[in-house]
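My questions all concern the structure below.
The other protein chains are all here in position, but one chain of the complex has been omitted.
Right, subunit A next:
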């Protein structure tokens, strides 16, 4: 098991080195910082961005929007997922909404959101559009696909309903959610930044990326991408810490 984990880590490091080598080769071959900036110019841009007095404000605003949007999606997914599992009416009411969200191009809804909503809210809404259906389906399936034998065992042993919900349904929902937290948070971060590029809220990574693009400062865009990768890695560690905190790694 340990060697398997080590092998994975080795592969992960090799793939990162491989990407950096491609980057170096491309920037040296093209030799134009506007098309593919060098590592050096990207690094200088990153130092400039970090030194900017508004830097912390910018990244904390984007992180806050991402987490807020994610928590709203999670909260609504849990409530509506539970209600859908117990009420056919709610389940059937949710179906066309999900179908709509899954089939209508996201950009079309974003354009409408730009017209209707405040530019601070648009990025959160865009993240919600992508993440909510995934979280909702996970909650619903966790309830519907629960091991019926375990539920029957609990009923036969006359365990009361509240204890069954507390000890069987809720842990099962949270376990299944925890398996997709990483990808859902990642998608949410990407969509919030995309929303920021379009909505241009005052403090946001997306607005800054758009600004760098307008000045043709590609090294600045690359620097922001690296910062986003760091934020994404931070989310990964946060989810791992949560899994550890809830003891999921112990039994799975």
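Here is the rule we go by: a contact is a pair of C-beta atoms (placed from the backbone, for glycine too) under 8 Å apart; a residue touches a chain by one contact, two chains touch by 3 or more; residues count from 1.
Throughout what follows, contacts and distances are computed from a predicted model.
**Q** One chain of this complex is not shown here; going by its UniProt record, which of these names is it: "HEAT repeat-containing protein", "Alpha/beta hydrolase", "NADP oxidoreductase" or "Taurine import ATP-binding protein TauB"?
**A** When "HEAT repeat-containing protein", "Alpha/beta hydrolase", "NADP oxidoreductase" or "Taurine import ATP-binding protein TauB" are compared with UniProt, the left-out chain turns out to be "Taurine import ATP-binding protein TauB".
**Q** Just to verify: which one of A:118, A:152 or A:183 makes contact with the chain not shown?
**A** Looking across A:118, A:152 or A:183, the contact with the absent chain belongs to A:152.
**Q** Touching the hidden chain in the complete assembly: which of A:168, A:197, A:211 or A:238 does that?
**A** A:168
**Q** For the chain that got dropped from the picture, name the residues of subunit A it touches.
**A** With respect to the unshown chain, the touching residues of subunit A are 149-150, 152-154, 156-160, 163, 167-168, 171-172, 175, 247-248, 250-252.
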